[in-house]
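Every protein chain of the complex appears in place save one, which is left out.
Let's look at subunit A:
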């Protein structure tokens, strides 16, 4: 969401205590001066975006729920669930989020550019591991004929898991972009604000993933 550049002429309200949290989630804090205050509006806007994106996912979840029995004689939930692979994917995605979180904390406490970049890259690597395992699962599904063209159920499955995967891919691309921005500009105020928002997005994808496990894979494993 690099396009959400804040307006620079935001009115400063002298009554605002810059040390209090200005928005839900990790705040930059008073040590970052104006960057802390300016983050309020863009981060709020980003929360609104996530809320809206959540509704999009909700639609795909709802369609999946209605399509559970629409297998048209093809492979169902149990055939495509490989719980060991899902466990590894979950581990990779949640660890990636944790590492990203450590990166934003390092940024908040000014622990240096190298540490922030290192943690972001580690987070990216874990995200790519997740994507790789997910693609492997998809390829396996295709091998056993569980392609989306086969049935309404499989269409819903591929679309929901695929939409999450697409989000992770976009997030990975944005991590690359943010690392490049740190390289070009250093930890400038607007770069820090963008990393905060990317962090929200990255954690948001965990929440969706937990929903996916609960709705798709656990029932599949115990079907």
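Couple of notes before you dig in:
Note that a contact is a pair of C-beta atoms (placed from the backbone, for glycine too) under 8 Å apart; a residue touches a chain by one contact, two chains touch by 3 or more; residues count from 1.
Please note the rule applied: contacts and distances are computed from a predicted model.
In the listed set "Cytochrome ubiquinol oxidase subunit I", "Anti-anti-sigma factor", "Pyruvate dehydrogenase E1 component subunit alpha" or "NADH-quinone oxidoreductase subunit K", the entry agreeing with the UniProt name of the missing subunit chain is "Cytochrome ubiquinol oxidase subunit I".
Among A:31, A:72, A:142 or A:223, only A:72 touches the chain left out of the display.
Contacts to the hidden chain, counted on subunit A, fall at residues 2-11, 13, 40-42, 44-45, 48-49, 51-53, 55-56, 58-60, 62-63, 66-67, 70-72, 74, 148-156, 158-159, 173, 177, 180-181, 184, 190, 194.
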